[in-house]
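Sharing a structure below in structure tokens format, with a few things to ask.
Yeah, one chain of the complex is gone here, protein chain that is, but the others are all in their spots.
We just call them A and B in the order they show up, numbering each chain from 1.
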Amino acid sequence: MSKRAIYLAPLSVFLLMAVYFAIGLTKDPKILPSALIDKPVPEFSLPPIDNGTPQGYGKGFSSADLKAGGISVVNVFASWCLPCRTEHPFVTKLAKMKVAKVYGLNFKDAPKYSLKWLKELGDPYDAIGADPKGRVGIDWGVYGIPETFIVDGAGKIRFKYVGPMNGDILENQILPVIEKLKR
Amino acid sequence: MKTGLILLAPLLGLLWTAPALFLSTAPAWAVNPDEMLADPLLEKRAREISKVLRCLVCQNQSIDDSDADLAKDLRIIVRQRLTAGDSDTAVIDYVVARYGDFVLLKPPFKGATLVLWLGPAVIAGLGLWAMVVFLRRHSGQGGGPGDRQGGGTQAATGARAASRPRPAPLTEDEKKRLAKLLKEDGR
Partner (left out) sequence: MIPEIGHFALILALLVAFVQATMPMVGAHRGNHAWMAISRPAALAQLGLVAVAFGCLTQAYVTSDFSVLNVVQNSHTAKPLLYKISGVWGNHEGSLLLWVLILALFGSAVALFGTNLPPGLRARVLSVQAMIAVGFYLFMLLTSNPFERIFPVPINGNDLNPLLQDPGLAFHPPMLYLGYVGFSMAFSFAIAALIEGRVDAAWARWVRPWTLAAWCFLTAGITLGSWWAYYELGWGGWWFWDPVENASFMPWLAGTALLHSSTVVEKRDTLKGWTILLAIVTFSLSLLGTFLVRSGVLTSVHAFATDPARGVFILGLLIVVIGGSLALFAWRGPALVSTGVFQPISREGALLFNNLVMATAAAAVLLGTLYPLLLDAVGGGKVSVGAPFFNAVFIPLMVPMIVAMAIGPMLSWKRADLKPALSRLWVAGLVMIVAMIAVWAVETDGPFMGVIGIGLAAWLFMGILSELAGRIRLFQGPLSESLSRLRRTPRAAWGMTMAHLGLAVAIAGMTGAGAWKTESIQAMKPGDTVSIAGYDFVFDGARSGTGPNYSILSGTFRVIRDGRLVTMLYPEKRIYDVSQQPTTEAAIHSTFLGDLYAVIGDEDETGAFVTRIYFNPLVGWMWTGVLIMVFGGVLSLSDRRHRVGAPAKRGAGLAQAAGA
């Protein structure tokens, strides 16, 4: 190795680092990929929200529903989650499009508040399952809500979005995945 | 704040924008007595496991140190799995299956982490190699890179630094001062 090359080495290493920094700036370190992508949905069965009646509110759903064929969207929400409120209109919009079944996973929520929340904002979900202890959420790898999963007809998780959905994300991320799965 | 939301991370006041993380307002300071197992051996294993699992929402704490809700849930799950008879690795695998390698504070040794794990050894090796090369060149037998122009054959040991040939020679005055300087310091 020539002397000149040795003196150039630190600069080269730094420039390489700078390139990585530049790429790193475009990424959000807080967003984690799901470990469950392309894996079957975890086995679970969620009851409806307890509203004092025997049948409860929101029907409940289980892994069997997600494997029944047809694309489903599982949206994890809670009344205490402020961003869930901001994304609610877009969940409603998605549900109205009838491109997929939209399930609500009511995460670590008190029935009283979730019922009030749904009454106030409207209930866009085809079915809601209550997960008051959050155990099913953990099986789904949930770490910060809202989270939205897209499950294909065979019951495999194909996409996950963390954070509140908005018009842009709905148009450019969620719907394209559903379109692709339809084909 | 993108979504206008600030949630208070109980422990380090981490300002978080969306998404809403499992942060309750009433913090539980890391491991709580009500979570702990009666069997001290199992509890000890639980603590050791908790120390290598990352609290996902805190970004840089183990679930053993964290007050976040998710960390508490995971601590309880770790204890439930242990009580059910799982081995330590089985418990860790259980969590990794749900959250991925990201939850491991000590990254696993595999393709993606090869550079990380071998890096320090490679750096140390390169450094050692460079040191040996440097010492060989400069230990007095041969000429160093700086001496190549003419000083190579000079008997090096004991030669006064100032008397060796160099591209920008010192003036007599400088030499005297330098010699004095070195003498003044040589303990």
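What we mean here is this: a contact is a pair of C-beta atoms (placed from the backbone, for glycine too) under 8 Å apart; a residue touches a chain by one contact, two chains touch by 3 or more.
As the structure is a computational prediction, the values presented were derived from the model and not from experiment.
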*Write the list of subunit A residues that the hidden chain touches.*
3-4, 7-8, 10-11, 14-15, 17-18, 20-25, 27-30, 32-33
*Which subunit B residues would touch the chain omitted from the figure, given the whole complex?*
8, 10-15, 25-34, 36, 51-52, 54, 58-62, 65, 100-107, 112-113, 115-116, 119-120, 123-124, 127-128, 131, 134-135, 138-140, 144, 146-147, 151, 156-159, 161, 164, 166-168, 170-171, 173-174, 177-178, 180-182, 184-187
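Everything that follows uses one rule, which is that only the chains that are shown with their structure count from here on.
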_Complex contact set, residues of subunit B against subunit A_ = 3-5, 7, 16, 18-22, 56-57, 59, 69-70, 73-74, 77, 96-102, 145
*State the interface residues of subunit A toward subunit B in the complex, per the touch definition above.*
3, 29-30, 32-36, 78, 80-84, 86, 108, 134-135, 138-141, 143-147, 162-164
